[in-house]
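A single protein chain has been removed from this complex, and every other one stays in its place.
Up next, chain A:
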Amino acid sequence: MASSSTSVVVSNKEKENKNTKKVTLKSSDGESFEVDESVAMESQTIKHIIEDGHYSSLALSLSVKTTMASSSTSVVVSNKEKENKNTKKVTLKSSDGESFEVDESVAMESQTIKHIIEDGCANNEIPLPNVTSGILSRVIEYCKKHKEAAGESEPSVTSYTSNSTTNPLTEWDTEFVKVDQNTLFDLILAANYLDIKGLLDLTCKTVADMMKGKTPQEIRETFHIKNDYTPEEEAEVRKENQWAFE
């Protein structure tokens, strides 16, 4: 680690377009790093220099090697970049205690979570006692995927065509719901609780497809529903619909 005196030239450059003032930090071994002023001000030392207005012409000595400077700078840059992009994070906690950190914008695919955040009740960690970690991780996967795609797809025209060619994620969605029945039901309940329309529609439609072309008894067996019709009522129903259900 070099401890010889170094010189850092901090210069102020204004970028007209983006309106972000830049400063240039020069390390001991001569490498220059141009960063946003706000980023550089993560360093209290540099902050004071800038605020004192001494930077325009003075060379500063900083005993900082290139790699260290660049790494700390890059860490600073990345954090600040994230803030500039407005990617706040929230933590969602499942019923079994696991925490998931996600971008706030992704979490807000859930209307329920959106309201919690907007009401200011978030405190950075949102407990979801109705959703297990296994389901929550899948839900988050869905939200991320759809959030990404949201920027690219056009709003679909109401189409009466049977094929839903307007949704670019159709294939991905189809794979997403290829799960066992219990998981599928849990996803529906989660989507309902979290109020995520797209996921609710997708999972409901998948379950609806499981009912097609089935007789009442077949539906009961698929979904484990108890038949609570009396034998007389049942006979009546069967008689009426004999043809359809044979």
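Please note the rule applied: a contact is a pair of C-beta atoms (placed from the backbone, for glycine too) under 8 Å apart; a residue touches a chain by one contact, two chains touch by 3 or more; residues count from 1.
Throughout what follows, contacts and distances are computed from a predicted model.
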{"item": "Identity of the absent chain, which is to be given by its UniProt protein name, from \"F-box/kelch-repeat protein\", \"NAD(P)H-quinone oxidoreductase subunit 1, chloroplastic\", \"Ubiquinone biosynthesis O-methyltransferase, mitochondrial\" or \"26S proteasome non-ATPase regulatory subunit 4 homolog\"", "value": "\"F-box/kelch-repeat protein\""}
{"item": "Residues from chain A at the interface with the omitted partner, ascending", "value": "157-163, 185-186, 188-189, 192, 200-201, 204-205, 207-209, 211-216, 219-221, 223-229, 237, 240-245"}
